[in-house]
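All protein chains but one are shown at their positions in the complex.
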Amino acid sequence: MDTHAATSSGPKQADQIPADLLANIDEAVTHYPVSKRSASLPLLHLWQNHFGFIDASGVNWIASRLDLEPINILELVTFYPWFRQEAPGKTIIRVCRTLSCALAGSYDVREKFCKAAGIDPSVSGHHHGPPVSPDGKYSVEFVECLASCGSAPVVLVNNDLHEDVTEADIPNILNQYAS
Amino acid sequence: MKSLLLPPHPKERRVVFQNAWTQGYTPDIDCYVKHGGYAELKKALGMKPEEIIDEVKKSNLRGRGGAGFPCGVKWGFIRHDDGKPHYITCNGDESEPGTFKDRYILHNDPHQLIEGMAIAAYALNVHLAYIYIRCEFPKAAGIVAKAIEEAVAKGFLGKNIMGSGFDIEMYVHQGAGAYICGEETSLIESLEGKRPYPRIKPPYFPAVLGLYMSPTIVNNVETFCHVKQIFKIGSDEYAKMGTPGDGGTRVMCVSGDVVRPGPYEIPAGGVTLGELINDVCGGMKPGRKLKAIIPGGSSSKILRAGETFKMKVKGPDGEMVDKEVPLLDLVMDAANLAAAGTMIGSGGVIVMDDSRDMLWALNNLNQFYAHESCGQCTPCREGVLWIEKMTTRMVNGEGILQDPAILKNVADNIAGRTVCAFGEAASWPVQSFLEKFPEEFAVKSH
Partner (left out) sequence: MSATATTAEPKVETSVPMINVQVDGEWKQFPKGTRLIEACMKAGSYVPHYCYHPALSSPGNCRMCLIEMGTPKMGPDRKPELGEDGRPLINWSPKPAICCALEVSEGIGVRTNSPLVEECRKGVMEFLLINHPLDCPICDKAGECRLQEFSVEYGHDASRFEDNKVKKPKHVDIGERIVLDDERCILCSRCIRFMKEVAKDDVLGFVDRGSHTSLTVHPGKRLDSNYSLNTVDICPVGALTSKDFRFKMRVWFLKETKTIDTNCGTGCNILIGSRENKIHRITPRENEAVNAYWMPDSHRLNYTYNHREDRLKAPLVKGSSVRWKDAITAAGDGIKAQAGSQTAIIASGRMTNEELFLARRLAKTLVTDLIDIRPRAQKGDGFLVSDDANPNTRGARLLGATGATPGSRLPEIAAGIAGGSVTSLIVLGENPLHCGLTETDLSKLSSLVVIDILPNGATKFATVVLPGSASAEKRGSMVNVNGRLQRLNRALSAPGEARDDWETLSDLIKALGGEGASSLEDLFKQMASETSALAGLNFGKIGDLGIDLKS
């Protein structure tokens, strides 16, 4: 993530597209020679990877880049939980919630992560976007099966998968991403 | 993954996993080629497409994504010269709870997948292929994209591959957190940039009206890797590793309350459930007893410790005889698990011990399905959330007497009546938990 300064009330993302993002977007569109619309998800990923989330201007910009109606993009942003319409924490902690991880204690792991990050664990992120720590450093959320059930419980921190996570590992993991 | 770091268990036979965790093996193309990579693609390019499909048919390879459809038969639906563009798509949206094998292949041996897909592309007259990878494998997407670039640079993909005159374009496409995209028509809609609502079948069978309304084959990551291995081992030899009708090896993913959980590649039908849990996985955790097994991913029907199954097995003289088979003697292949009323599915075995509360476990799965229902069709959209609300209430001690009966009836009203198999996937756990552990639900409702 390059910038987290932007919030949904800040300047429009579509007014601050850097050249490299534009180049990546152009490249991604070439991967779909049959239908540009197929580039919807790749563009949303590129956008979110750069801005941290997708604001309304992003939805409109992507729709227009792909000759679609904005609703066609909004339908996707709201369907897929990976996409966000609000700024997340600088470090995104995704704790696997599903059965094998739950058997191995993932509910405790999430709660401990929340407490360590200063987040109220009673706030679930399931339908309202994940809670963010007051300092903006972390967001902690439950996600469904991360497909690493054999090393449960697992936690995806940004792009890194942490396996067999115990309560004792939590301070170390948070420190790793503190800087 | 610890189990892969250990030497193979005697019951294991690592075929698609042969390099995934070998010390010193790297995901780059040089390492792959050094280990004989792309030799099978070269071999395939010397064959006629229909010969390739015949080989896959003879191998008895079944899809490893969950539905277990014979791979060669599926490929046979494509008419090579129908004048339409054809597509293949690799389903790397692995997200069936209890299943965890794709990441090891994608991270450690991506060229094996690419080679398998290139063989398939040639056999099916496909010039454009996508690898759909779930976004929760963010690194895998980068690794595979890099591997594709390497393969293009070396002439295994791109224009005129290996001098054959055949072109293949291949790209990675990342998902965005939706279990439903593992359903092949949903995956296709997602790849088309639409809300990933599964299509109605008929008429939208992918082999007829798939990606961009053209004939399309969608196969799982493991399945494409097996394709490459079939050409390495030979279809006859490959088929012989498994059972009739279920050829080759399968990655069995064991998780839950066993000593050594992990992915184990085992010839189809090569172990019983008991051997898998007690030998391969080192048994239950100390001091614990087996209570329940979900044998083929979270959607498969749960089995209860101590139960037995009446089924036909081959007698000493070769004829079929009736036999009562105890749970732990169940042979792990498609046919035997089907006979036991469940399925081998995606190969995800979730083991639970006697400390586990079945209502709690079912509620965990119900929460998963309620979160993942796409909402397109009525029974699933309304029914699955209803089920989840009921079991959550029961877990919270607010169950009422009628709850178990209503739960069962609601699940019955979903299964078989939805656009896609998600309806069954969400209902089978409810139906089977209630059937196998009625006492645990009766106690919680008053």
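Per-chain residue numbering starts at 1, and chain names A and B are given in the order in which the chains are listed.
We take it that a residue touches a chain if its C-beta (ideal position, glycine included) is under 8 Å from a C-beta of that chain, and two chains touch if they have at least 3 such contacts.
Quantities reported herein were computed from a predicted structural model and do not represent experimental measurements.
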Check your understanding: Which of these, B:V15, B:L327, B:C374 or B:V430, touches the one chain of the complex that we don't see?
Key -> B:C374
Exercise for review: Taking the full complex into account, find the residue in A:N24, A:S40 or A:N72 that is in contact with the omitted chain.
Suggested key: A:N72
Review point. Taking the full complex into account, what residues of subunit B touch the chain not shown?
Key: 178, 195, 197, 200, 202-203, 370-379, 381-386, 389-390, 393, 400, 402, 406, 413-414, 416-419
Study note, to complete from the structure: Across the whole complex, the chain not displayed is touched by subunit A residues 56, 69-72, 74-75, 78-79, 127
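By our rule, only the chains that are shown with their structure count from here on.
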Review point. Any idea how many Å lie between the Cα centroids of subunit A and subunit B?
Key: 26
**Study point:** Residues of subunit B defined as touching subunit A within the complex
**Key:** 1-3, 85, 94-100, 102-103, 128, 134-139, 169, 171, 173-179, 190-196, 211-212, 253-257, 261-263, 294, 298, 348, 350, 352, 356, 361, 364-365, 367-368, 371-372, 374
Practice item. Write out the stretch or stretches of subunit A touching subunit B in their complex. Key: 31-35, 37-42, 44-45, 66, 68, 72, 75-76, 79-83, 94, 97-100, 102-103, 126, 143-152, 156, 159, 161, 163
